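Single-structure report; data block below.
Heads up, one of the protein chains got dropped from this complex, but the rest are sitting where they should.
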Amino acid sequence: MKIAVCPGSFDPVTNGHLDIIARSSKMFDKVIVAVLRNSSKNSLFTIEERVELLKSTCAQYENVEVDSFSGLLIDFLKLKEANFIVKGLRAVSDFEYEMQMALMNSKLAPEIETIFLMTSNKYSFISSSLIKEVIKLGGDISGLVPAQAEEELIKRFNIGG
Amino acid sequence: MKIAVCPGSFDPVTNGHLDIIARSSKMFDKVIVAVLRNSSKNSLFTIEERVELLKSTCAQYENVEVDSFSGLLIDFLKLKEANFIVKGLRAVSDFEYEMQMALMNSKLAPEIETIFLMTSNKYSFISSSLIKEVIKLGGDISGLVPAQAEEELIKRFNIGG
Amino acid sequence: MKIAVCPGSFDPVTNGHLDIIARSSKMFDKVIVAVLRNSSKNSLFTIEERVELLKSTCAQYENVEVDSFSGLLIDFLKLKEANFIVKGLRAVSDFEYEMQMALMNSKLAPEIETIFLMTSNKYSFISSSLIKEVIKLGGDISGLVPAQAEEELIKRFNIGG
Amino acid sequence: MKIAVCPGSFDPVTNGHLDIIARSSKMFDKVIVAVLRNSSKNSLFTIEERVELLKSTCAQYENVEVDSFSGLLIDFLKLKEANFIVKGLRAVSDFEYEMQMALMNSKLAPEIETIFLMTSNKYSFISSSLIKEVIKLGGDISGLVPAQAEEELIKRFNIGG
Amino acid sequence: MKIAVCPGSFDPVTNGHLDIIARSSKMFDKVIVAVLRNSSKNSLFTIEERVELLKSTCAQYENVEVDSFSGLLIDFLKLKEANFIVKGLRAVSDFEYEMQMALMNSKLAPEIETIFLMTSNKYSFISSSLIKEVIKLGGDISGLVPAQAEEELIKRFNIGG
Partner (left out) sequence: MKIAVCPGSFDPVTNGHLDIIARSSKMFDKVIVAVLRNSSKNSLFTIEERVELLKSTCAQYENVEVDSFSGLLIDFLKLKEANFIVKGLRAVSDFEYEMQMALMNSKLAPEIETIFLMTSNKYSFISSSLIKEVIKLGGDISGLVPAQAEEELIKRFNIGG
């Protein structure tokens, strides 16, 4: 069985993330979307909220599971008996950072392979942090995040209340 | 009437900024230099000081106004009945960030256009943060910022006092 | 009067070109789309055919003219009393080439300004040469070039004949 | 069954290519290495020679086949009932070109997915054209291409003869 | 006498740093490895610990000295009668930042030259901060940092204790 992990902060999940997850689900027998428990990063949603949002938006994909992890990503893959990491690439700056991480992970665990998908051009300018910045200032983010995430973001920023 | 906005932190204005403002003033009927009120960013000069510095250095350009804004940039443009955002590009890293912002702004307000000017090569290595770093450590920044900004920076860091 | 020139090979015009031309037409009093007469480059359409295609696709924009030029671009601008060059940017590789050209043109004619627009993300992967490659091999290019250009390309490659 | 195609010129196959092929063979049920029949490109080896070299160097991977194709890559995939294209990425310039091709292929055939692997850092500076340049001038390419390719290259350039 | 300075944070020294230092030592009569005293940056090792680690790992190079500095790098060079700054380049993002710094230093002190070496491809993915991240999470960093640095890192994170 070929199992892949899609790691990320997902604070919150965007349509760009969902696009990568959906495409991954066609390539692998099982895809585990894995939220990184990174205490140092300032987040809007808790790990549990992010996992919940992902679960409700990924429910449509039968072979997609949602989980969270701390520690080294490759240790999480070993625990899950997964051999593939899937990442989306939007821009040159992504590329260089992700190349560094892929080479380091390949040094730490040569049997694990990182594969990259190009982000669909209609989502190329979306990131969780830009989404939060825009909605905080009152911008309209419909079409950029799943409906459930939009609803939560609107609640969180008390917009239109 | 064609009105453009040059947004930025301007903490403080550099000769690179002034070059972009001067060139913009030849393209548009009115140019509004707009200082972003961004509470989260650690700044050296207050918004009011930055606006004052810009006003005194831009006084030579008849069709240039200086203002400040908070909230979404596109909302400030709508308020001012402006249709154009002008940004300078120095390097590949600028390009990718600015492309993301331009695509997001075009999604939020398709009628607003972002235009880019290449920074003059003599100013390509200048940024407000590098200027502050250099003068803090005692370096000479003459020729890199307008005279008024240099004077204020010297006062601020109590150099030669 | 503010006049801009959109230079290029336009062999043939794509929807990416048209997008830049349409957006330029809102910024300037007059826009001159200028086909470069470059004898050394292997082209599919003659200069005259390219000018005709541009004329028919740009007819909808009242302030857009189509012309061709040889020699230095800045000399063509002087002849036309134009002060602005407009170029679209799709990628980092575009950016570096265009920055070099903009700096050279600014050295040759400091009064002429080059301005850049980010290509709309839905056209970011289109280029005339890729379009020709795809249609030559039998691919479907509808939606990527104007209808007139598609028709001419189909004729040229004798597709479906 | 998940079938992937690794397309390329392979003039000749390098250890960088082999690394990508070997890693792909672990991800898919079948991998088809496909030599592009591109008449316009000046090549050292004929298509048949390149296919032979690939066959002998890929013989160790049970689920790897070697073939050649002309026409659109996506048409070759449809013919072979393959759904995945695999490409290696070495550098930023690769990234931008490959992103353009992936977006075009996704427009032409949305059901086909392009996936990218980062070239192993020990092969990051190798390309078929640089290999040919080096051996033509008498440089030692051992360790950079498979033994069979090295042998053929030495014969071709009559080195040591 | 030709004297060069290799500046950096070295928190801690990696094999990538050592590679650049060793190669610099062959080019210059004397090489001074200079640890930046940067109070604002969150560091793992104190300046004194970093200097000690560098001294013990660089002891094998006769013409290499280790020191620390605060203030402008060019002032440290003048104090040491050094004329060259040596920096390693790993990636495009390094390149742009380093070009900015080199141009600024050349404006501040035209007689001082910055020279760049390409990081060896086997160390291209290593940085002090990634090393710290990996070991903190229990990953194996042998071969990526000198033995003394590995020992100190293991002590610091109390691994295997």
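Labels A, B, C, D and E are assigned to the chains in the order they are written; within every chain, residues are numbered from 1.
One rule holds for everything that comes next: a contact is a pair of C-beta atoms (placed from the backbone, for glycine too) under 8 Å apart; a residue touches a chain by one contact, two chains touch by 3 or more.
Source: prediction; values computed, not measured.
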| item | value |
| --- | --- |
| Partner chains on view for the chain not depicted | B, C, D, E |
| Candidate in contact with the missing chain, chosen from E:S43, E:S56, E:S106 or E:Q148 | E:S106 |
| Full-complex contact with the absent chain, from E:R23, E:K78 or E:K136 | E:R23 |
| Full-complex contact with the absent chain, from E:S43, E:S56 or E:S120 | E:S120 |
| Residues of chain E (touch criterion as defined above) contacting the omitted chain | 2, 23, 26-27, 83-84, 89, 92, 95-96, 98-99, 102-103, 106, 113-118, 120-121 |
| Positions on chain D where the hidden chain makes contact | 91-93, 124-127, 130, 134, 137-140, 143-144 |
| In chain B, positions touching the absent partner | 92, 121-122, 124-125 |
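Just so it is clear, only the chains that are shown with their structure count from here on.
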| item | value |
| --- | --- |
| Fraction-based call for chain E against chain A, same above half, different below | different |
| Centroid-based (C-alpha) most distant chain relative to chain C | E |
| Duplicate of the B-C contact set - from A-D, D-E or C-D, the pair where over half of the pairs recur | A-D |
| Farthest-lying chain, centroid of Cα atoms versus that of chain D | B |
| Winner on C-beta contact pairs when A-C is weighed against B-E | B-E |
| Chain closest to the middle, measuring from C-alpha centroids that were averaged per chain | A |
| Computed distance of Cα centres, chain B from chain A, in Å | 34 |
| Chain E: positions in contact with at least two other chains | 92-93, 124-125 |
| Every chain pair meeting the contact rule | A-B, A-C, A-D, A-E, B-C, B-E, C-D, D-E |
